[in-house]
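A single structure is presented below for examination.
A single protein chain has been removed from this complex, and every other one stays in its place.
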Amino acid sequence: MLHYLGLPAAASSHAGDIDQMTVLVHWLMLVLFVGWGAFFLFVLVRFRRGANPKASYAGAKGKIAKSTEIAVAIVEVGLLLFYAIPAWATRVTEFPAENEATVVRIVGEQFAWNVHYAGADRQFGRTDIKLVSPDNPLGLDRTDPTAKDDITDINTMHVPVNRPVLVHLSSKDVIHSFGLYEMRVKQDAIPGLQIPVWFIPTVTTDEMRRNLGQPNFEYEITCSQLCGLGHFRMRGVVTVQTADDFQKWLDEQARDLAAAR
Amino acid sequence: MNIPYTVEERPDTGLANGKLGIWLFLASEVMLFGALFSTYIILRIGAVEWPHGELSVRLGMINTFVLIGSSVTMVMAWASLKLHDFAKHRLYLLATFVLSGIFLVNKYFEYADHLARGEGPSHSTFLAIYFTLTGLHGLHIIGGMVVMAYFLGPGARMWKKYPEQFTNRIEYTGLYWHFVDLVWIFLFPVLYLL
Amino acid sequence: MHSDPAAIKKSIRTYLMIGAALFVGTVITVLANQVHLAVPLAITVALIIAAIKGSMVAGVFMHLSHEKRWIYGSLLLTVAFFIVLITIPLLSTLDHIGTPIAVPAAAHAPAGH
Partner (left out) sequence: MAPRETTMDNATTVGHVAHGHAHDEPHEELGFWRKYIFSLDHKVIGIQYAITGLLFLLFGFCLMMLMRYQLAYPGSPIPLIGGLFSPDKAPGGIMLPEFYNQLGAMHGTIMVFLGVVPLAVGGFGNFVMPLQIGAPDMAFPKLNMLSYWVYFMGGMTMLSSFFVPAGAANSGWTSYPPLSDIATMGQTIWLFGMVFLITSSLLGSVNFIVTIVQLRAKGLSFMRMPFFVWAQLVTAFLLLLAFPPLEAAGVLQLMDRLAGTSFFLPSGLVISGRPLEVAGGGNPLLWQHLFWFLAHPEVYVLVLPAMGIVSEVIANNTRKPLWGYRALVYSVIFLGFMSFVVWAHHMFMTGMGTAMSAFFQTTTMIISIPSVVILTALLLSLWGASIRFTTPMLFALAFLPMFGIGGLTGLPLGLAPPDIHLHDTYYVIAHFHYVVAPGTIFALFAGIYYWFPKATGRKMNDLLGQIHFWGSFICINSVFLPMFIQGLGGMNRRLYDGGMIYTHNAGLLKWNVMIAFAAWGLGLFQIPFIINFFASIKWGTVVDRNPWEATTLEWSAPSPPGHGNFLTEPIVYRGPYEYSVPGAAADFTPQFEPEKA
């Protein structure tokens, strides 16, 4: 079934659970639809005026209806209790600890994703909306000691594979939505709120390119909430790397920062 | 051809059409103000600090008295019709009209005072809610006054021809008016005191 | 409902009494507010008094104390959804995984977008 649903390739630790649930629901839907559909078509033929000139006042007998309805109810309860509710709980409660995760601040704006790493000191520098300017979209206060080593970027995000990623999601202006289809992640970015999002990428970009045979494949951040006339082009890229590659990238960024000062 | 139960009550429901109609309308009004109270609660929960004593309790209290008074005169206006005392009815209805006028004048001074101090709706969440809630309530007052004016003026003619129906209409007007009063009874503590 | 003059006369007396009671209730609310109670207590007191006054108006002036099945039914439904409308959005706001971003309130300027 999973294959036939044609979902994008899964690339996070929890994607399996979600896909499994999607598959189960679609089985339920398929069974119901085919069951009723078959009954429907049979009845249309069997009881057309030609075949059955005199309708029966009594109509259908028996408990088929009640039993199907009860069956549907039971399956739905099962889906809720054993899949949906627990799975959701892990999404919104079991966040990784800051020290054993790659922590990233992501701030949506019309129409870009600002990416903010705390740098070596693992502390995000102070930001102030009064400092916001074209070359400092986050309004990061570089004079703040904790901000000196902060790494910022736009529309590109780097994360190491097989290590929890903890995103602190927010927005500067309107509601955006942080969608990562391969990771089965989606979360609205709501101004005035900082919302945590977590996932564990399990396939690096390079591996995925090989698996799919698409040399130019990228994990894409899609904006999934109408946010204005640029909504359709509010695209970001997530590069999932091996731990070393990621470390290399971090060092580069640090060097560039030093050079800049 | 005649639409049944415009005046007399339908035996099995015990209602005339208008009675059920006005109550359903009030039901929707409950949901309207319900949403606004919900807004008030959510914004207040999320507020960093909430201003106190920004409004003049004195004016608010006076207006509460005025509205309660108008509710009494309104119900009296209806009762006197039931007693077939049309003159009294007009007196009470007029009183209700005047009282609601006083309420609005009072409100005007309150608004003017705030605006003079540059405290418009855009000044703070509290004032935004204050102006929106009292503004909508004020519109309801004005609506009520229009209806009363009608029954004091041209509408009154009906009394001669169709007394019971006129009485019903005054009753429905009263129901609406008491509701407006009822809303204020909640608005006053919520906005002025808490 | 009551239409014979005697009954009306009697109910008029109740109307006046209720009117008086409402005045008193208002005074009490304001006084209760003068003695500065703890905020939650103040709120409950004020709302309880308001509720009592409200039910007086509804019960007597609007004759809800004796109405017909259909009106009770409709209002019951309304009250149910009213409660939903007040509580559920509030609960959802409280049970939210996001944390408000503390911002020094922006300059109080008459806004123009």
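A few points about this structure:
Letters A, B and C mark the chains as written, and numbering starts fresh at 1 in each.
Basically, a residue touches a chain if its C-beta (ideal position, glycine included) is under 8 Å from a C-beta of that chain, and two chains touch if they have at least 3 such contacts.
These figures come from a predicted structure and were not determined experimentally.
Here is the thing to keep in mind: the chain we left out touches A, B, C in the whole complex. Screening B:Pro4, B:Gly53, B:Gly118 or B:Pro154 against the full complex identifies B:Pro4 as the residue touching the chain left out. Although one chain is not displayed, subunit C still touches it through residues 70, 74, 77-78, 81, 84-85, 88-89, 91-93, 95-98, 100-101, 103, 105-113.
Annotation for subunit B: contacts to the undisplayed chain at residues 1-7, 10, 13, 15, 17, 20-21, 24-25, 27-29, 31-36, 38-39, 42-43, 46-48, 120-125, 128, 131-132, 136, 158, 161-162, 165.
The missing chain lies against subunit A, touching residues 5-8, 17-18, 21-22, 25-26, 28-29, 32-33, 36-37, 39-40, 43-44, 47-49, 52-60, 64-65, 68-69, 72-73, 76-77, 79-80, 83-85, 87-89, 91-93, 109-110, 129-130, 132-134, 137, 139, 172-175, 177, 179, 181-182, 184-188, 190-193, 195, 214, 216-218, 220, 222-233, 235.
Methods note: only the chains that are shown with their structure count from here on.
Centroid to centroid, with C-alpha atoms defining each point, subunit A and subunit B lie 50 Å apart. A separation of 14 Å divides the Cα centre of subunit B from that of subunit C. Centre-to-centre separation between subunit A and subunit C, using Cα means, comes to 44 Å. For subunit C, residues touching at least two other chains, in rising order: 100. Contact residues of subunit C toward subunit B in the complex are 3, 5, 8-9, 11-12, 15-16, 18-19, 22-23, 26, 29-30, 33, 39, 42-43, 46-47, 49-50, 53-54, 57-58, 61-62, 68-71, 74-75, 77-79, 81-82, 85-86, 89-90, 93-94, 100, 102, 105, 108, 110-111.
Across the interface of their complex, subunit C is touched by residues 13-15, 19-20, 23-24, 27, 30-31, 34-35, 37-38, 41-42, 45-46, 48, 57, 61, 64-65, 68-69, 71-72, 74-76, 79, 82-83, 120, 122-124, 174-175, 178-179, 181-182, 185-186, 188-190, 193-194 of subunit B.
By the touch rule above, subunit A contacts subunit C in their complex via residues 92, 129, 170, 190, 192-196.
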